[in-house]
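Shown here: the complex without one of its protein chains, the others still in place.
The first chain written gets the first letter, and so on, giving A, B, C, D, E and F; residue counts start at 1 in each chain.
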């Protein structure tokens, strides 16, 4: 079992993303980009100025709540 | 682990959507639009004057209960 | 976390549907229509005079037990 | 939350199906038909004289244990 | 809720299959055939002299552990 | 419910596979082959000298940790 040190680090990176622009890769190949405003232990998260990115193009969403269950990966937008 | 502050914020945004028109992105690419009347900790939610949005067009649903398990994201309709 | 008030409301709407005709949208795009006779906290539900609605057409099912796990949304049939 | 009355009703219908011929709709569009001999709280169930119904035709299975997790709906065969 | 009597019966049939040849229908349409040597409450099971049956043909596996989570149904091979 | 005897047997076979070459059938049709070095109660497992087997051919992986949740079946390589 991961020792407690690693355990907390996994979410530490999310704190570093707070108020930064992130790209959220969703199951099924789509994505959402926006400023991370909050998240919880299930990786449910809230993005502001969010944009939905799909094969059909992008669409502005404003503030969006994304369910952690649909998320594959989260990375900062450079 | 997200500290308690972020934890509650994730759902705070849902309270802000109450009685407002929201777009609910569903797994599988479909969506539902309507006025958010209630939700619970599983993100099961009730929409009034709801409309189902699919590739085949849209369909009026009236009041609809949507299971949180099928939801990818929720955002306000501008 | 949704305060207790919203929590209970989510299912209150199901009580309003009891003995009324509802449309149950299933994962995978199919649906079932019928008179809602009972449901439980997992949204397993029983419909009478039910009809299965698929791309291949509709099929009468009589009384049917539908597993909540397969349900996307439930709305009244007008 | 569904009050206790509805809660129990959902499974009451299964008791009515015991020793009757039922159609079990499976995830993925296939189905199984047979005489319901037993079931449990996960809707794992045992059918006798069962027949698998797929797009490729039907196949006799004899006595079959079907995992509840794969079940979408259960209805009596008229 | 299924009364205790039905509850235990669901697995009783598995005891009857022990040391008999069974067909295990897997999610996704494939199957495995073999002699049932053991199973547990998650329907993880061990088959001897097993054969994998797919659209591409069959392949001998020897002794195989099959995860219950991937199983749709289990029936005796006549 | 499977009596305790069968319960433990299901994993006994995994102990017999330790340090032997096994084929791990994954959800989605792919597979991994390698020497089983360890496993846990979720069937997360570690293989050495592992090889990924897909329709596009095979690829050497070295030591690999495979999540139990993605596993359909495990069998010895003859």
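Please note the rule applied: a contact is a pair of C-beta atoms (placed from the backbone, for glycine too) under 8 Å apart; a residue touches a chain by one contact, two chains touch by 3 or more.
All values derive from a computational prediction rather than experimental measurement.
Shown chains touched by the missing chain in the whole complex: A, F.
In the full complex, chain F touches the hidden chain at residues 8, 11, 14, 18, 26-28, 32, 37-41, 44-46, 50, 52, 61-67, 69-70. By the touch definition given at the top, chain A reaches the unshown chain through residues 1-2, 6-7, 9-10, 12-14, 23, 25, 27-29, 43, 68-69, 71-76, 78.
By definition in this document, only the chains that are shown with their structure count from here on.
Shared contact partners of chain E and chain F are absent. Overlaying chain C onto chain D using CA atoms gives a rotation of 50 degrees, to the nearest 5. The distance from the centre of chain C to the centre of chain E, each centre being the mean of the chain's C-alpha atoms, comes to 32 Å. Taking each chain's centre as the mean of its C-alpha atoms, chain A lies 40 Å from chain E.
The set of chain C residues touching two or more other chains comprises 14, 27-28, 69. Chains touching one another, given as pairs, are A-B, B-C, C-D, D-E, E-F.
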